[in-house]
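One protein chain is absent from this view; the other protein chains keep their places.
We just call them A, B and C in the order they show up, numbering each chain from 1.
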Amino acid sequence: MKTPKTKSFAPIGHKRWVIPEGWIPPTSHGPEPAMLSHEAACVLNISDREAHLEFTIFYSDREPVGPYKITVPAHRTRHIRFNNLADPEPIPRGTDYASLIESDVPVIVQHTRLDSRQSENALMTTMAFAGIESIA
Amino acid sequence: MKTPKTKSFAPIGHKRWVIPEGWIPPTSHGPEPAMLSHEAACVLNISDREAHLEFTIFYSDREPVGPYKITVPAHRTRHIRFNNLADPEPIPRGTDYASLIESDVPVIVQHTRLDSRQSENALMTTMAFAGIESIA
Amino acid sequence: MKTPKTKSFAPIGHKRWVIPEGWIPPTSHGPEPAMLSHEAACVLNISDREAHLEFTIFYSDREPVGPYKITVPAHRTRHIRFNNLADPEPIPRGTDYASLIESDVPVIVQHTRLDSRQSENALMTTMAFAGIESIA
Partner (left out) sequence: MKTPKTKSFAPIGHKRWVIPEGWIPPTSHGPEPAMLSHEAACVLNISDREAHLEFTIFYSDREPVGPYKITVPAHRTRHIRFNNLADPEPIPRGTDYASLIESDVPVIVQHTRLDSRQSENALMTTMAFAGIESIA
């Protein structure tokens, strides 16, 4: 039994999120794509409106890069791998970075890394940091 | 509804929680149930009233599914494995999802994954995201 | 060069914290105490006053147990292993539990588990959930 299409959910979430930790392991073990070393921003949009996200990537030694534009449909989740961001440019592997995520509707963002550089994988996750300020 | 025997606790928690990251590893190593790959929502209800929870599961490519109904007695914790949710339908393994958890009394929710796809297990945890909006 | 004893820090933290996830792995690999499977509540008290903490442990199938009394001196951290809580009774291994931590001065609490059931250890951590309500 699926939820009927007409159901709406009370709003929840924020429009601005930050993940200060970012580092894509340069190597992997195991079958892809599941065991490919990666970093992900898992986004939930429970609203009735499509969410338009803009990622900005910050580095330690050069100007920020972005926006990377991502769409999350209404009532959907998207687990976005930083590995796959390509436009305006890929994120280099083995490099410290951080990310700012801005959305036009409230969403919720969780950060996860799978590190399979060694034969056994390691996992870590945290809720991203939510800002309450409005988008400039 | 249980009535506590001797002591009540000051209220703490929220009625709405979100876990954007969800993915049940499709395989496992080691003795079950402890080493079975799983995702859990650990819930604490410190109130004097039974908590009635409704889980809604969101996917990347289809309408949300729910509600999954779970009861957490007064003064009790329940570590709910997403693997075991069955009604209205099981959550498919190896599939991106996210969850919205709504309760009629304030609770606290923490997300944990044990991944035992490989011979050594990996763990991750985070507090879920709490919403302050009332239930629609 | 140590900070002089007279220095005070602006207050930070909360008086009530919750960790919904609790499960002490029943077995371990590797040299103790560093590699002993454990769960810890890491507490920082930056205030000028000794903090008196009371832990209450919640279970899935019986009444809560407590208080477990712990003292954290002024300007000190204590990484408290749930494994070592003994009075009024030890926490059974391999059992789901949750914890409520109440302090008479504001502190900050972080939850960490080291699981060394297998030959390679797994780690997880999260900030505990902070309540803003006053102690009953």
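What we mean here is this: a residue touches a chain if its C-beta (ideal position, glycine included) is under 8 Å from a C-beta of that chain, and two chains touch if they have at least 3 such contacts.
This is a predicted model, so every value here is computed, not measured.
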| item | value |
| --- | --- |
| For chain A, residues in touch with the removed chain | 16, 18-23, 56, 58-61, 63-64, 94, 96-98, 100, 111, 113, 115, 117-120, 122-129, 131, 133-136 |
| Touching residues on chain C - with respect to the absent chain | 1-3, 5, 7-13, 30, 34-35, 40, 42-44, 46, 75-79, 108-110, 112, 119-127, 130 |
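Convention: only the chains that are shown with their structure count from here on.
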| item | value |
| --- | --- |
| Rotational angle, Cα trace of chain A fitted to chain B, multiple of 5° | 85 |
| Distance between the centres, which are taken as Cα means, of chain B and chain A, whole angstrom | 22 |
| Residue numbers of chain B (touch at least two other chains) | 119-120, 122-127 |
